[in-house]
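Sharing a structure below in structure tokens format, with a few things to ask.
Missing here is one protein chain; the remaining ones are kept as they sit in the complex.
Here is chain A:
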């Protein structure tokens, strides 16, 4: 499709990595098609699908009417016909018109049909704050989906994962809600696109230790992974070594590496942007408490948004967990 074979190792933004991953998924399987608002000529409002319609045509990169229930609902029908639709929801707050189709239909179809009808649908959602947007453009609705059985919910945090995880999600026979941390779209990293002879990509459903440390464990996903890594770097000034774990998969959770880590450090802090109550952090904290009770030297702490709607952008920095709030929680944990 592209003129010259691209170099196997390239520095890419997360948006470009997703684009390259989608391109490869489409090349590998003619049943893969993309659907969404403005994803064709415009290449999506974040340019994640840029150039794909030009190369794969309008039947495979489908500019849809402005209707999210329609996007996901038609994707269900296409999936029943053997297609593998990848739906783009333009912003987090706009997924709710499609919520019914996702939670009552996509999530349960395999179960209802006794395994006859898989739903190999990916629903990509740019999520989270930090970009100075107006309301409904900065939300973190992941817990609604993680609470729905039948869906797999994942979030990438860097270009390498973005490149591989999107391909794995497309290949999955289960529906995947794919959360993309929009404020990290334009951050770069070197991506080895070879996979086998280069870096072997981690499976879709696995958490990863991003940075090892012995004093406390920071657990995050999506946009907060970078924040936690920065906090861990800052903590070295005080002689503290913080371990950072990227959950990558929010449902089902892969907490093995988390338990291993907490058994060593005895201190755990879970970090996310979504409101604290009944969020992902609550589940992680409960599971750590169940598994690592005798290793814990402090209660599992959560650093998250307050139980208020995402605020106007001038005060989003007060709302969003930042390095200071993470380190403050680490202090509290270590002072028990």
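Note that a residue touches a chain if its C-beta (ideal position, glycine included) is under 8 Å from a C-beta of that chain, and two chains touch if they have at least 3 such contacts; residues count from 1.
Everything that follows uses one rule, which is that contacts and distances are computed from a predicted model.
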Report task. Mind telling me which option in "Branched-chain amino acid ABC transporter permease", "Na(+)/H(+) antiporter subunit D", "Pyruvate dehydrogenase E1 component alpha subunit" or "Extracellular solute-binding protein" is what UniProt lists for the chain we can't see? Result -> "Pyruvate dehydrogenase E1 component alpha subunit"
Query raised in the report: Of A:4, A:59 or A:308, which residue touches the hidden chain?
Result: A:308
Query raised in the report: If the hidden chain were put back, which of A:63, A:187, A:230 or A:260 would touch it?
Result: A:63
Report summary line: Contacts from chain A to the absent chain lie at residues 37-38, 40-43, 45, 63-67, 69-70, 93-94, 96-97, 132-137, 276-277, 306-309, 311-316, 318-319, 324-325, 328
